[in-house]
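Quick one: the structure is below, questions incoming.
Of the protein chains in this complex, one is absent; all others appear in place.
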Amino acid sequence: MSITSAARTISIPVVGAPLLEVEHLSVSFPTSSGPATVVRDASFRVDQGTTLGIVGESGSGKSMTSLAVMGLLPRGGTATGSVRLFGHELLGRTDRELRRIRGDRIAMVFQDPLSSLNPYYTIGVQITEAYRAHRGGSQAAARKVAIEALERVRIADPDRRIDHYPHQFSGGMRQRIMIAMAICLEPDLIICDEPTTALDVTVQAQILDLLADLQRQTGTGMVFITHDLAVVSRVADDVLVMKDGDEVERGTTEQIFTAPRAPYTRALLDALPRIDDPFETLKGVQA
Amino acid sequence: MLFYLLRRVLAGILVLFLISLFTFAIFFWLSPDPAVQICGKTCTPERIDQIRSQLGLDLPFLQQYWQFVSGIFVGRTYGEGAGAITCAAPCLGFSFQTNQSVTDMIADRMPVSVTVAVGAAVLWLLAGVGGGLLSAVKQGTGWDRTVMFGALAGISLPNYFVALLLQYVLVVQLQWLPFPHAASFTEDPVAWFQAYLMPWLVLAFGYAAMYSRIVRTNVIDTLGQNFMRTARAKGLDQSLVMRRHALRPSLTPVVTLFGMDFAGLLGGALITETVFGLNGVGKLAADSITKNDQPVIMGVTLLAGLLVVIGNMVVDVAYTGLDPRVRVRSA
Partner (left out) sequence: MTTVPSELAVETEAKGALPSGGAPTPARRVLHSLRTSPGAIASIVIIVAIALMAILAPVLSAITGWDPYEFDPTAIDSDLGGLPIGPLGGVSAEHWFGVEPGNGRDIFIRVAYGAQVSLLIAVSATLVTTTIGVVLGMIAGYFGGIADQVISRVMDFLMAFPTLIFMIALLSALPAGNRPALLVIVLSIFGWPYTARIIRGQTMSLRNSEFVEAARASGAKPLRIAFREVLPNLRGTIIVLATLAVPGYIGTEAGLSFLGVGVTPPTPSWGQMISTAVGWYAVDPMYFLIPGTFLFLTVFAFTVLGDHLRKALDTGDAA
């Protein structure tokens, strides 16, 4: 009872509250030499229909930030601060309560689609199980929803393909399947953790276009985590730059790209290849 | 699929051919003359020659091998005329010790070995998989440490030592069980159970120890996989995540192992059967070795090879059904 009501109340927004608001979020893990903090005092917000890009190198804490929002930190990890969905606090909730939110209100798309899909089950099983876990209903109804979702992510011949296994798809198609899995429950927020990093450049562009289209249709909020500033410039409305668990800079995409304040952001921007400056393309980030 | 099966069968036949050839060659060149052995103490050179020619032992290697192999498929006849002895296919020859047909000897002993293997397999799968799962799920706790210590002891204790220990404790000291003796299931089920209980336990202990270590590693590996994170991110409840997403990837590799181990055991648990005096194929092998009864050793070795090859094949075919990634692409 209480679980359903928790999920239900969460879908009723607190008046004036944004979709996602994170304040003073810190994540730490215990080590033999005391706790190690991987995210320090991160704050950001995401409004409906907008995309926040979180940019940083590996180890900057960007992925841990998203896992903390989902309540999926690896064993031993603790998060402090505040994570609010429509004004409702998520931190400190039990796993049972969070389970109603995961997949349903907040969905995630991970970096490596092959390893993120279970090789032993058809994609149909893996999409429908999410739907049925939250909405119940018959397998046939769930299958219909799954086929629709596959259609929306532009998988050709979804009636047949739904019974195929992950290894029978190409990398780009697998990521579409991950996205289909994420959208079939029409979540309020989708967190994409490096969704295009493992893909070819052309496929990368297709996936980004697809995500942008879906967002336009549904008005879903999005958190887009990447190390790739070029990708961020395409998809994000706002940008948060992170380094070593700290927030470096936060602002609108335009602001970050045209007038970066922090030297680290400037260095990242300098590392971007430019058509007008071929000799600059290989300059790394000297952090 | 058909092509795949055909290839597997051919490979299996090749392995069996090589096993038989090697075993035959070893006895042909390395072993003392069986004719002398059969002849016994009161022996004349003429008698030895007679035995040699009757058994075909005077022929060159390849011809002898050919006779042996064709005997398996079409049977063979020893000697000529009135004194000739026929041996129906599949003929593995006659024991030098008892003059019995090796095929019959093995067939007589098979039920005991099958009983030993099946009972032990049930126990070791339950204990091994159960222990491994418990250990993995409760990783780092007292449960985990207890199971893993037990498993470590289990793989380090030779089964004949465990057999002696168990017998000493249960039979001599506590007197919970009678001294092992053969009994038939239909006539005296209690005695039958008592006769098989210790062999089952001894074999199961060793295998369960190995399996629980493997299952634990597999489950912990699987729990760290990205798809487990995906499953949790979908909002599935913990037990479904474990049952559906963790169990199958963790246990599928165990199927391969089990197929091989079980097939090997069907060919006779040499040590266990010997220690507990169970008249299975394993004890037959051990006895024929001490008496250097070549046709029997040869027959038992081939049987073991056949079972391992078949086990291998069954496992491979089963695997194509269990792991979608290795499914042969038909479309």
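Labels A and B are assigned to the chains in the order they are written; within every chain, residues are numbered from 1.
By our rule, a residue touches a chain if its C-beta (ideal position, glycine included) is under 8 Å from a C-beta of that chain, and two chains touch if they have at least 3 such contacts.
Predicted, not measured: the structure shown is a model, and the values here were computed from it.
Trainee: Out of B:Ile155, B:Leu177 or B:Ile220, which touches the unshown chain?
Mentor: Result: among the candidates, B:Ile155 touches the missing chain.
Trainee: Touching the absent chain in the whole complex: find that residue among B:Val147, B:Leu251 or B:Val308.
Mentor: The one listed residue touching the chain not shown is B:Val308.
Trainee: Considering the complete complex, identify which of B:Gly56, B:Pro90, B:Gly150 or B:Gly264 is in touch with the unshown chain.
Mentor: In the full complex, the listed residue that touches the missing chain is B:Gly264.
Trainee: Using the document's definition of touch, tell me which of B:Gln167, B:Gln194 or B:Ser250 contacts the absent chain.
Mentor: Answering carefully, the residue with contact to the hidden chain is B:Gln167.
Trainee: On chain B, what residues meet the omitted chain?
Mentor: Interface with the chain not displayed, on the chain B side: 15, 18-19, 22-23, 26-27, 30-32, 152-153, 155-158, 160-161, 164-165, 167-168, 171-172, 214, 217, 264, 267-268, 270-271, 274-275, 285-286, 289-290, 292, 294, 297-298, 300-301, 304-305, 307-309, 312.
By our rule, only the chains that are shown with their structure count from here on.
Trainee: Averaged over CA atoms, how far is the centre of chain A from the centre of chain B? Could you give it in whole Å?
Mentor: Chain A and chain B have C-alpha centres separated by 52 Å.
Trainee: Quick check on the complex: what are the chain A residues that touch chain B?
Mentor: It comes out as residues 70, 72, 95-96, 99-104, 107-108, 110, 112, 115-122, 126, 129-130, 133-134, 165, 167, 178, 181.
Trainee: Can you list the residues on chain B that touch chain A in the complex?
Mentor: 225-227, 229-238, 240, 244-245, 248-249, 252, 323-325
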